[in-house]
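Here's a structure for you.
Left out: one protein chain. Kept in place: all the others.
Moving on to subunit A:
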Amino acid sequence: MVTQYGIKYAVHLITTHFGDLVAKVCECLLRRGPLTLQALVKFTELSSSQVKNSLLVLIQHNCVQAFLPEPGDHGDADKLNTQYIVLFDNIIHRWRFPKFLNIVSEKLDEQCVKLLEGLLQHGRLTLKQMSDRDRARLDQKEGEDVILDATRANLIKLLNARFVERCPAAEPVLAKPTEEESSARKRGPKSAKILEENETLEHRVMDAAAPSEALRFLLVTQTESAADGGLDESNTSSLKAGVKRKSDALESETESGAADEQVLLWRANFEEFMRRLRHEACIVNLRARLDDGAVIVLRAMLEATRSAEKKVKTEHSVPLSLNSIYEEVIKSVEGRNITFDRVRASLVQLSCPPFVKAINESYSIDFKKIIELAQSDEVESVVLKRYGSDACKMFRLLSNTGRFVETDKIADSTLIEKKETPMVLYKLWKDDYLHMEKLQLTGTRQSHFLLWKVKKNTIREHVLDEMFHAALNLNLRLAYEVEQEKELLSLSQDNRDKRLRKVKLLSQSQMKLDDAIMIFHDF
């Protein structure tokens, strides 16, 4: 779901990070979809080398992916040229780098954080480049090999935790969509088609470019036999990470181990970070509703099933038996004094409303439900603040029933004065929070009724767009305040403190708003 303000927000971000030229190329791709170099030159009215360099920057930072469309039946010559597709999500992820670093600092040591920081800063790096960075940072006294080994060990740690992955292929050939995919696309409504088509194309390109699951988290050391024991051990465990290992691919990798350090590019694995943030969001949401026991059980379930998740937007976790949940619960510090019966009771608590579904004595987390609830919370909070508690009550009623309800019926269910109900509903309708339909009856005295309904998808999109707008505004205001701060440095301490507090509040709000955006956009 890319909205108008989403595009503006992304372009603003690229402008602040990489300047106007790159932003112009990026905006062109965001608005027009995948384009060839020639088309980009034509639309942006920049010189060919300017566009090329901008594309290189964007590719280096994982914001654009090149691909070769497979020659179609029509033999269209233009289609054989390399096309460039912009990856909107990866642009927005740039705001989340502090969050990603935070996750790594909780799980791994300082050296790994530094390594990831380098990857986030530069987009893609080879092992050699990473080690060079480490050498520049650390004491120069140690030998090159020692530092290379240390860097390699850290990279392996990050790979084992799936925080880093191998970069996708530079220019994959796009296979024709399977019949299933194309028929699925045909069914959608016309208006949503363009956006949807772009999204499925993005998926297909990324699928084609992704390294095989076996290679994705695999680092083959230069000389396996020379590696010391500790390294070897961690290395083999990184081998295990690959699920479907292709032995021939592995062999060729081993041979070219030395060259790999110079050529093979690594990058941060945004997917894993998003998965962890998603899990964290689920826990935060649940904590507001249930007691600590239930939260500990959910956390344990998330921990146990994380590695089995294939994509970020997974709807259900892998089912777990009560025993394996208990096993996982007692692994954590806070879960150690929880009894088996309490875990069982917590699971009962979690299953109404159904955050966790129980089928045949095994339990699976209903992510979709938890995320939907978090979305409703956010929307209702906005409705409450903008239109008051009566409006929020009506909105909740309509959003819970999910169908048309007549004005008087709404007044009855919410215990709100019949005269006031239509006015409140009208306000919500005017701002696109409700959908209204008139029902005309011929004959009797009362000739028309008003029916109201909440269209969840439309609202989600509407709120997300406003959130992107708000995020852009926060950024602009923050930039403005920082600018002012420079001018005011000569001012008194008191005034400076005030400025600092403002900047702090703005950046905190930015992070919190981004959490909400993730709930609507990424999860």
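The criterion applied here is as follows: a residue touches a chain if its C-beta (ideal position, glycine included) is under 8 Å from a C-beta of that chain, and two chains touch if they have at least 3 such contacts; residues count from 1.
We adopt the following convention: contacts and distances are computed from a predicted model.
**Student:** One chain of this complex is missing from the view, so tell me which of "GPI ethanolamine phosphate transferase 3, catalytic subunit", "Mitochondrial ribosomal protein L13", "RNA polymerase Rpc34" or "Trafficking protein particle complex subunit 6B" is its UniProt name.
**Tutor:** Hidden chain, UniProt protein name: "RNA polymerase Rpc34".
**Student:** Which residue, A:L265, A:A345, A:M436 or A:L451, contacts the hidden chain when the whole complex is considered?
**Tutor:** Missing-chain contact among the listed residues: A:A345.
**Student:** Which candidate, A:E334, A:E417 or A:E437, sits in contact with the chain we can't see?
**Tutor:** Missing-chain contact among the listed residues: A:E417.
**Student:** Which candidate, A:L101, A:A150, A:M436 or A:L513, sits in contact with the chain we can't see?
**Tutor:** Residue touching the absent chain, from the options given: A:L513.
**Student:** Could you pull out which residues of subunit A are in touch with the chain that's been left out?
**Tutor:** 288-291, 345, 348, 351-353, 377-378, 380-382, 384-386, 389, 393, 396-397, 400, 412-418, 463, 466-467, 469-470, 472-474, 476-477, 480-481, 498, 501-502, 505-506, 509, 512-513, 515-516
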